[in-house]
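Handing you a structure now.
Every protein chain but one is kept in place in this view of the complex.
Chain nomenclature is as follows: A and B, assigned in order of appearance, with residue numbering initiated at 1 for each chain independently.
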Amino acid sequence: MLTLASVFAANSSSSNIFLQQIENGITLGAMYALVALGYTLVYGIIELINFAHGDIFMWGTVITFIVVQMMGLNHPLSGFALVGVLLLLIIIGMAVSAFLNAGLERVAYRRLRKAPRLAPLIAAIGASFILETIVQLWRGTNFYAFPDIFPHGGFTIFGARVNYLDIFIVVLAVAMMYGLARFINTTKLGRAMRATAQDPEAAALMGVNINRTISITFLIGGALAGAAAVVYNMYIGQVWYLTGFQLGLIAFTAAVLGGIGNIYGAVFGGFLIGLIQSLAIQFIPGGFQWSLAVVFAVLVLILVFRPSGLLGQQVPDKV
Amino acid sequence: MSATNIRAQLSDSISAVLSNKIAGRELRWYLSGWRLGIILLVVCIILPFVLDGIDPSLVTTSIAIGTYIILALGLNIVVGYAGLLDLGYVAFFVIGSYTVAVGTYGFLQNAQGKSIPIPSFSGQLFWLLIPLAALLACLFGILLGAPTLRLRGDYLAIVTLGFGEIVPIVFQNVPWFFGQFGMSASPPPDVGPITFSDPLNQYPFYYLTLALVVLVILGVTSLRGSSIGRAWIAIREDETAASVAGVNLVRTKLMAFGLGALVGGIGGALNAAFVSSIAPSDFNFNISITILIMIVLGGLGSIPGVIVGAIVLRFVDVYLLGKINDAVHGLPLVSGSGAPLHFLNNVDFNTAKFLIYGLILMFMILLRPQGLIPDVRRKRELQGIGASAEGASAVGLLEREEAGEDEAGGETTTVGAGSDAQGRED
Partner (left out) sequence: MPENVLLRLRDVKKVFGGLTAVDGITFDVNQGEIYSVIGPNGAGKTTVFNLITGIYKPDGGEMLFEGQSISGLSPDRVLRRGITRTFQNIRLFNNMTVLENVLVGQHSKIPGNLPSVLLHLPNYQRAERRAEERAVELLSFFGPSLVARKDDYAANLSYAERRRVEIARALGSEPKLLLLDEPTAGMNDAETGEAINYIQRLRSEFGLTILLIEHKLQVTMGISDRIAVLDYGRKIAEGVPAEIQRNEQVIEAYLGRKAAVE
């Protein structure tokens, strides 16, 4: 978690360290939650740990970074320019990740739908390697710094520094989650997703187009990861071919923590992991080196003692 | 005759001889396997002299290959036989490597960064380190397995992945092991006139590696045809039916996990003694996956397949890619600054191997899940009397199956004493 160092160093001037870490944890958690949703949606519908999901996210970070580079942006924007660029980046990021994810499903996972559980997982690991290595061959192993395009500034509350960027991130993430919940609970497609998650055969008998529904699930999961990629670029700002591996594992942990298959669980788990990680970094001696180990320890403990996650699976919400 | 035909015949003959011809008849099978085994052993004994003549670095390459044959055979117990997907096998490799390093280095570091002398396994005591490394790895395998083996397959995969990531972090961050700089390990001591510390003479190391490889092959071959091997495969095929037939799931899975880890520990010990300097950053997820790819490529559960998988991949990795790199970068079309294919100069073929690995995984799973040299079971089914295309299935882990439904609860898997099957299955 080398990349987190920059974020937390920037906040070191705050006077209330505990609250500051809570604030950091919430921002980080919003980002994790977006990625975790992609794991949970896919797992909910086809019971596959989409191992390549983190790399789908990473591709979002790389492509949006290239777009920003091509536009020659290297300083904070404001006004319409800011809104326009953010909108453009979010749309591009979401589109790239969404189509990559759906493409992967179409090319690989779909053919393995009747295969035993571990076969698509191994295919997903292969996909993850392919996606990472392409970027490595193309961009090298260096970190690229994403330019500072979001306006600096913020305010201090109870001794904790809150940047405008943090507010933007949390608002964006919450808006997307709200949109997702509305989509799943109120639209016809959302209903098809819920039906397919519960019983694909019965859903097919009722006239649900299973292939299309699964494709849409992958599109949505990918799109959320693409949005998270834009957030990551502005918040952490280090574009790297292996980002997806670590962040993906953390997000997967978040999904499991909340109860995989449960979309509210993924959001809850995302924020919780964000908080655990930021507090562990601050309050465990040498916390930085251990922060990933702490996340994994949480994962192992949850899986062993409460495999259905903290929120369990509330069937009506399961997708 | 087409290439496919030749390959099929070749794999036929190899697997027919090396593997269990009449399943369950270990003794007879043993004897029939012996003959080919001895021929291959003689070839392996002569091999370094031949290789030395072609390219002396090939002897070193063979040692590196041997280490991975051991690792791949170890992981094959867990994944190929018992059907448990372990994505963190590198952990046992690390533990084995550090056991030898700690045992021979003579120092540990305290929290203040000072080196503290500790007793070391000097002289012929070194040889104790190999079984010790195996035992320690086995112990950690059991410690990890005990709480996690009840988990469903894909969850188990992720937990083992986590373990594989944590173990190197521990060695990096616990003060004793010199952090990111790692430790050095001594080569084995001289035995009479045989010396392992002469960098110009790799023959002794080659034969040490060969001996360990043969030992591991004998071990896994013996297990494969035994009641334990049968129980592993039964679990892989159908956990519930195996349990009802009297197989203790927890014990049998733990045995697979522990023995797999044990073999990984042996591989680690050999690795440390050979490379002589180890650091936490040498051990990562890529290693776990590389070993997994070896067995998926060769054929899950197939001993000859796994060996060939390890040889091919490791040879490409440590030898061929370097040669390709040099050859391509040395081409006139590439090397000059204005050369038309100059961009190839920036392509590192060592990196590209992970792309190849990824493609191998995807294509094998999609197109040939039984591997290049399938387990003999698969072979027999393809030739089988009245076997239909759908009826025949690949190695259980990757086969297609139609799970039957029980009356009330749907498909159920029971997972040993004390666990609530329902809670985990919902």
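In the analysis below, a residue touches a chain if its C-beta (ideal position, glycine included) is under 8 Å from a C-beta of that chain, and two chains touch if they have at least 3 such contacts.
Keep in mind the model is a prediction, meaning the values are calculated, not measured.
Screening B:L41, B:L128, B:V191 or B:V244 for touch with the missing chain picks out B:V244. The omitted chain makes contact with just one of the residues B:S226, B:S277 or B:N350: B:S226. Think of the hidden chain as still there; on chain B it touches residues 22-27, 219, 222-223, 226-228, 230-231, 233-234, 237-238, 240-249, 251, 255, 377-378, 380-381, 384-387, 391-393, 395-396, 399, 404-409, 412, 414, 416-417, 420-422, 426.
By definition in this document, only the chains that are shown with their structure count from here on.
Chain A and chain B have Cα centroids lying 32 Å from one another. Interface residues of chain A facing chain B in the complex, by the touch rule stated above, are 47-49, 108, 111-112, 114-123, 125-134, 136-137, 245, 249, 252, 256, 286, 289-290, 292-293, 296-297, 299-300, 303-304, 307-308, 313.
The residues of chain B lying in touch with chain A in their complex are 83, 85, 87, 147-148, 151-155, 157-159, 161-163, 165-166, 169-170, 172-173, 285, 289, 292, 296, 347-348, 351-352, 354-355, 357-362, 365-366, 369, 396-401, 423-424, 426.
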